[in-house]
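Shown here: the complex without one of its protein chains, the others still in place.
First chain written, first letter: the chains are A and B, and each begins at residue 1.
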Amino acid sequence: MKAENLLEARDLTVRFAAGSAGLFGKATRFSAVDNCSLGVKEKEVLSLVGESGCGKTTFGKTAIGLIKPTSGTVLYERKDIWKLSRNEYAEFRRNAQIIHQDPYSSLHPVKKVYEIVSSGVRYHKLLPTEQKIREKSIEVLGMVGLNPPDYFMNKYPHQLSGGQRQRVSIARAVILSPRFILADEIVTMIDVSMKIGILNLLLELRENLGSSFLFITHDFGVARYFAEGGRTAVMYLGNIVEVGKTDELIMDPLHPYTKALLSAVPVPDPILAKERKMVELRKIDPPDPVNPPPGCKFSDRCPFFMEGKCDVKLPELVEVKDGRLVACYLYGS
Amino acid sequence: MSLQEECPNIYDIDNLTVEYVLRNSSVKAVTDVSLDISNGGAIGIVGESGSGKTTLALSMLNLVPTPGKVMSGKIIFNGDKDILSLKGEELRQFRWKQVAMVFQGALNSFNPVLRIGEQTLETITEHESIDKQKALDKANVLLKLVRLDPERTLKAFPHELSGGMRQRAMIAMALLLDPRVLILDEPTTALDVMSQKYILNILSELRKRLGVTIMLLTHDLAICTEVVDRVAVMYAGRIMEVAKTEDIFLRPKHPYSLGLMQATPSVFGDVKKRKPIPGSPPDMFNVPKGCPFNPRCQYAIDVCRETNPALEEISKGRLVACYRWRDVS
Partner (left out) sequence: MELNDIVSSLRVLVENKRALIGSLVLLGFILMALFGPMIFPLDMNPKFNLVYAPPSLEHPLGCDYIGLDILTEIIWGARDVLTIVMIGGVITVVLGSIVGLVAGYFGGVVDLLLNTLVDIALTIPGLPLIIVLAGLIQTRDPISIGLILSANAWAALARSMRSQVLSIKERDFIEASKAIGIGRLSIVFYDVLPILMPFVGINFLFAVVQSLYASVALFFIGVLPFSTVHWGTMLNIAMQVSGAIFVPYARHYVIAPVIFIILLQVGLILFSYGVEDIFNPRLRT
């Protein structure tokens, strides 16, 4: 990585207790995030793709300091975020924002849009008067396409549609002009006709604010649309298995899981669809995340499984060619 | 193994209108829907929230919950049975035996404290007078068809199976009594991409092996490239377009179908060509006058804002409800 990373996760591991301890036993712990390293540069867009339960949301929230990692570090401008001084942490906190997946639970149900959007500015006293706060809020509501802003200011969340609520969520995140935004499956619960609209809005905001994005999704099509000029990382059961430039990764996936995933993605082209065959996996269903197979977690399903190698030790993420990292013994991990 | 009955259409739906009547208002969930489903065919119903597809499917089983009421229209099954007039025992026999439905989110509605076998197989054999052994044998066959280990699955508790496995178990159980039609409401929405692909493959196989007619409800146009050979696009309770799969994707004739195609981000194809559909889904309490899509339509002209276009057959098996279908490309 030549340029410096704005936000970087190093050997990040987040373990949760799964199930109860029982009378005599220990509680089983499982690693939602297992030794992940990933960095995002200034103004960069990185899509993090994976199926549900792979740990991508946990990773994202840990990267912006909402979850404390079990081990490993998160560096903001090369400083450990859990060791910052009070002022440094306050600055980090303002610059790392989140947009949630579910528009029906990400807004305070008893507050008006104005209160919701301006809460950050008001709390940190970033503007001197109520009038200025009002003006800023109106400006931001306009930026996210909620026009006329005055109309939306006094609405309660339940009076808005899913897409509108998501825009309010976005407004709340960008009013502080953060340098880094975590977008967690933000269009997953939005109707098809409106997905692109929200993604375009985000791309526009990125142009205007210069923020970096960590964009989490399970939908490769959406990942590609958003991070077209950026990078994409693929996660499987807590591990990052492949990272690379979005278009290159999609055209030429290296990791067997990435290949399988891309072969299974539905494509709105009936002729192409007939030609595509899904990669044959040794096992259809994924393993229990609490009890993954030894070594590489994909080993029990991988068509390229090499006994004695893949089931012994977890492969490391190594650079295979320019900008492309893969964690697979096929590529000399 | 498909049975060719005299009647080519297993379902004939004519001008169906279903309304939900509330205290101070009412919502027309389905308005004037006419649709034929051919025996042994597979049709996909595509629609976003508020499109009415779930209500349509429920009416095909006469299962519309109160305060929903069928205001007009007919649903004829296999050329002779009027579904909407079935009652009591006849209706019970019809549901699950002739037509089975896998509801949305069904994979999450398993009772967590009962084993899968107890709550599916046993429930069915309790309620119907079927030979228990025969049912068990049938279940084993079906579970194997959906790539599940029958013994392990029937003995398992729901939480021991993944989402994909539960959904497949659901589908297998729905087919236990050899229904002629299987309706699935968003069967893959909550599932990961690979499970989704497996389930779609399995549905194709089931259709070939058992000759069952399949109706798939989804908001994701892309999955209609699998399994189904016809697609009906619904919007605000009405059918906008019906066509063969290939035609819908390559030559859509309704602006909404075209819009959906352009608004779906895909792994292939030109990213720059993606465009959102302006506006937002209709407020079902306040459906626009004329064609419900007109506020968002780039082809809208005055007549679109006044009168709703009827569903016309523009070529064999191809229907569109649009005044300007000729200009759509």
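Here, contacts are C-beta pairs under 8 Å (C-beta built on N, C-alpha and C of every residue); 3 or more make two chains touch, one makes a residue touch a chain.
Since the structure is predicted, the reported quantities are computational estimates derived from the model, not experimental observations.
*Asks:* What shown chains come into contact with the chain that's not displayed?
*Replies:* The chain that is not shown is in contact with A.
*Asks:* Among A:Leu6, A:Leu46 or A:Ala96, choose the residue that contacts the chain missing from this document, as touch is defined above.
*Replies:* From the options A:Leu6, A:Leu46 or A:Ala96, the contact with the absent chain belongs to A:Ala96.
*Asks:* In the full complex, which of A:Ser119, A:Ser161 or A:Asn200 touches the chain missing from this view?
*Replies:* That would be A:Ser119, which touches the missing chain.
*Asks:* Looking at A:Ser71, A:Ser105, A:Asn147 or A:Asn208, which makes contact with the chain not pictured?
*Replies:* A:Ser105
*Asks:* For chain A, which residues touch the unseen chain?
*Replies:* 61, 64, 66, 90, 93-94, 96-98, 100-102, 105-111, 116, 119-120, 123-124, 156, 158-159, 169, 172-173, 176
Quick note on the criterion: only the chains that are shown with their structure count from here on.
*Asks:* Taking each chain's centre as the mean of its CA atoms, how far is chain A from chain B in angstrom?
*Replies:* Each chain reduced to its C-alpha mean, chain A and chain B end up 32 Å apart.
*Asks:* In their complex, what parts of chain B are in touch with chain A?
*Replies:* Per the touch definition, chain B meets chain A at residues 48-49, 147, 162-165, 192-198, 200-201, 219-223, 225-226, 245-246, 249-250, 259-261, 263-269, 271, 274-278, 280-281, 296.
*Asks:* Of all residues in chain A, which touch chain B in the complex?
*Replies:* That would be residues 51-52, 161, 163-164, 191-197, 199-200, 218-222, 224-225, 228, 250, 260-262, 264-274, 278, 281, 284-286 of chain A.
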